[in-house]
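Written out below as structure tokens is the structure these notes cover.
Coming up: subunit A.
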Amino acid sequence: MTDNCTCNNGKNPYLPEIATVTRIIEETPNIRSFQVVFNDAEKMKNFTFEPGQVGQLSVFGVGESTFVINSPPTRMEYLQVSVMKAGEVTAALHNIYEGDQIGVRAPLGNWFPYNDMKGKNILFIGGGIGLAPLRTLILYMLDNRADYKDITIIYGARTPPDLCYKDDIKEWESRSDVNLILTVDVEFPGWEKRIGFVPTVLKEVAPKPDNTIAITCGPPIMIKFVLEGLAGLKFPEENIVTTLEARMKCGIGICGRCNMGHKYICKDGPVFTLAQLNELPEI
Partner candidate 1 sequence: MADTGFLPKEKIKEFLEALSKDTVVYVPTKEGETAAFKVYSPDAEICLDRPANIPPKSVIYPQCETLLSFEYKKTDPDDPKKMAVEVRAETNYPKAVIFGCRPCDAKGFAIYDRVFLDTDTADPYYREHREKTTIISLACEAPFAGCFCVAVGGGPADTAGSDVLMTEVDKGYYLEALTEKGRAALSVPVIEDGASYKAAAEKIKTEARAKVKNPFPADATEKVSPKLFDTDEFWQQVTNKCVSCGACTYLCPTCYCFNITDEQALSKGERIRTWDACMFRHFTLEASGHNPRPTKSRRFRNRVGHKFSYYPEKYNGAIACCGCGRCIRYCPVSVDISEVVGYLKDPKQDPATWVATNTKAVKDGSL
Partner candidate 2 sequence: MSDVAPKELRIVGFLCNWCSYGGADTAGVSRFKQPTDLRVIRVPCSGRVDPLFVVRALIQGADGVLVSGCHPRDCHYSDGNFYARRRLEMLKQLLPFVGIDERRFHYTWVSASEGQKWQQVVTNFTKQVHELGPLHEKKEKTV
């Protein structure tokens, strides 16, 4: 790659790093995970990021789209992102093969305040592909298990085949130090666990707010009801953390799509506490 930028100390925030897709995992019928490695071994070795940060993936000729890095910074053999087929870029990503080259601009944005969460109970609430940003933090915490107290994960999807990260789920289920609660929206042959929407299950499980941080991500409608549910359970606003998504182009807080008031989801976010969100106008 050549960058003839004479200015800005040679740093060009729009210029992606070329990476190779080393493995593609079919998570659900419309979600695939991509493990990527920078072509420049030196850059891969020196690359650092924090759990919750996002990156822009390029399929050159089609465009860029934003995804959270869902592998944890404690496991750096590759970076993993998960992509749900929805628009032009995601469809193009679903058409690539292992060994193909893509562009990556990362890390962008802020991250989960995992240091402030030390010594606390952690409650993860995820829906569908919304487990992706939580996964990076879950794996990070499991890799530093002693720093955190009880870890509860409430995760739901439409049907059992729509649950992402089935291998991780199997592992979490087998661990005694993780309380995993799975649910699907509707009855499904062979499914013997809970049935019901995530916010409903949250009410049934009724976790205690004491010394607990709740972290949620999922479709907008789920987030809305989960936030209401957490308020009902008396979780203080500053202990509710969510990670947002919007249409993004530049990823560096300029292009004007993802701002909520003066805060840009791509640069000042994507991680916000409910207390912070309540201070901001809607997007």
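Selection rule: all candidates are chains of the complex that A comes from, given by their letters.
To be clear about the criterion, a residue touches a chain if its C-beta (ideal position, glycine included) is under 8 Å from a C-beta of that chain, and two chains touch if they have at least 3 such contacts; residues count from 1.
Given the structure is predicted, the values throughout are model-derived calculations rather than measurements.
S.K.: If you had to name the candidate from 1 or 2 that touches subunit A in this complex, which would it be?
M.R.: Candidate in contact with subunit A: 1, the rest do not touch it.
S.K.: Contact residues on subunit A for candidate 1 in the complex?
M.R.: 1-8, 11-16, 18, 58-65, 86-90, 97, 99-101, 103, 220, 246-247, 249-250, 252-257, 259, 261-262, 267, 281-283
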